[in-house]
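The next block holds one structure in the form of structure tokens; read it before the comments.
Heads up, one of the protein chains got dropped from this complex, but the rest are sitting where they should.
What follows is chain A.
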Amino acid sequence: MQLAAILLFGIYQIQSLYLTQKTAFDQKNLIQSDMIQKRFEEKLESLQKTAQILINSQEVITGIISNDTDMLYNWSKLFLSSSIDKIHFIDLDGTIISRGELEFRFADDVSKRFYVQQALQNDTFLGIDLVDGEECLVYAKRVKQYGQKPIGIISVALIIDDALLSSMVQGTTMSIAYHSEHQTLSTTKEQKLTNASSLHVMLQAGSIKEASFNIGLTSAEELSALKEARTNFFVGIGFALIIFVLALHFTLLKHLREYKALAQVLIDFYEDRLDIKEVIATIKQVTKERTTPEVKKIAEALFNMSQKVADTQNALELLSSTDQLTNLSNRRKLEECLEQKLKESERGSFFSIVMIDIDRFKTINDTYGHEIGDHVLVHTARLMRESIRTSDILGRWGGEEFLLILPQTSLEGALVMAEQMRSTIYHFTFEHYPQRVTMSLGVSTHHVGDTPNSILRRADNALYRAKNSGRNRVEHED
């Protein structure tokens, strides 16, 4: 969220900056447009002022009346400048009396020119017209003696050329173009001006058709650069964002992979694909790997927890498979082991079993009580356990009956073991039971196709024969 907020703020800032710059850019262009507009108006004012100054001169009035070409020339040449190209004095017949720009050229008839006719008819003309074959901004005014009697016309003109256009846009980043039926001029080579707008010119309709001034940007480079800067900003931010997200993704992925591995171990555990020992082994592996401290801590905690679970499980398992009195395996455990040995025998192993029963145990209980009976059971079990191999499995089958499973042991071996066991008990002196304790033992060995019941039945039959043969003896299956 914070990241998104920062990004949004950044984008907002860039957009704001762009808008500010764009506004400044537009403002600058507006100011420049106004400046060009003002320059244009100044040009027009200059024409009008010059004409007015000359008209106000009594000598000029006299010069017009007397067709004093020389004096009018001397006067008008003083006013020629970069803003005034032509000054003509014209009589009421439309004949030029004097030209400021051409000392010896005069007396030609311009009565048909639009600006002359307009000045004669309407007193003044301010517009665009052809003056001596050149398109000009023209101000023509009727000259009156004593302010009343028309005596002639003065026309002041500025040639519309590249120099004029350049002077109007000088010092700006704008361009100006002039278009008329006769010519097209522009301060730029570009075919079309960017953001072009017409110059607001207060000119009378002249004889030049479609005459117009347009101003606009010389090129769209500045605006494009601004837009490009914004785009670059956004692309940069977008790119940075993608990089950041990818980096975040891979960083999280790396970290989460370890968490996921731990979680998968737990999932496998409760879905019984792993037992607790495998869980412990896997987690132990994780704790040894190079990983982050956080993952390591979690793995250690899980490891400790798994250890506890394993311990508890072992305790429970032990409890559920152990006879409480003798601490030997109980009947359930023995049945499991027997099943296991039978399965193993299918892959070539073999085993023998010994069914053991303490002789006349009921008499012991009846005569000496259950405590002594238990005492006999406990010590008999201890003695038997001490006499067997670690691979052998001894358990209490029920009451005073025991079952001994002897892996990888033949019938003969089992008989030897059974005899040693019988002898050990026979010769042992119990602390609280004064008489001898004897055991009858029936031995059977594994046959192909045995089931638990079949092998147990044969051992049980052998035990039965030992009992019937006087007890305290070892019998084996037929």
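To be clear about the criterion, contacts are C-beta pairs under 8 Å (C-beta built on N, C-alpha and C of every residue); 3 or more make two chains touch, one makes a residue touch a chain; residues count from 1.
Please note the rule applied: contacts and distances are computed from a predicted model.
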| item | value |
| --- | --- |
| Omitted chain, identified by the protein name its UniProt record gives, among "ABC transporter permease", "Alpha-D-ribose 1-methylphosphonate 5-phosphate C-P lyase", "Phosphonate-binding periplasmic protein" or "ABC transmembrane type-1 domain-containing protein" | "Phosphonate-binding periplasmic protein" |
| Option from A:Leu47, A:Ile61, A:Ile97 or A:Val110 whose C-beta touches the chain left out | A:Ile97 |
| Residue of A:Met71, A:Val295, A:Met355 or A:Leu377 touching the missing chain in the full complex | A:Met71 |
| Residues of chain A in contact with the chain not shown | 66-71, 91, 95, 97, 102-108 |
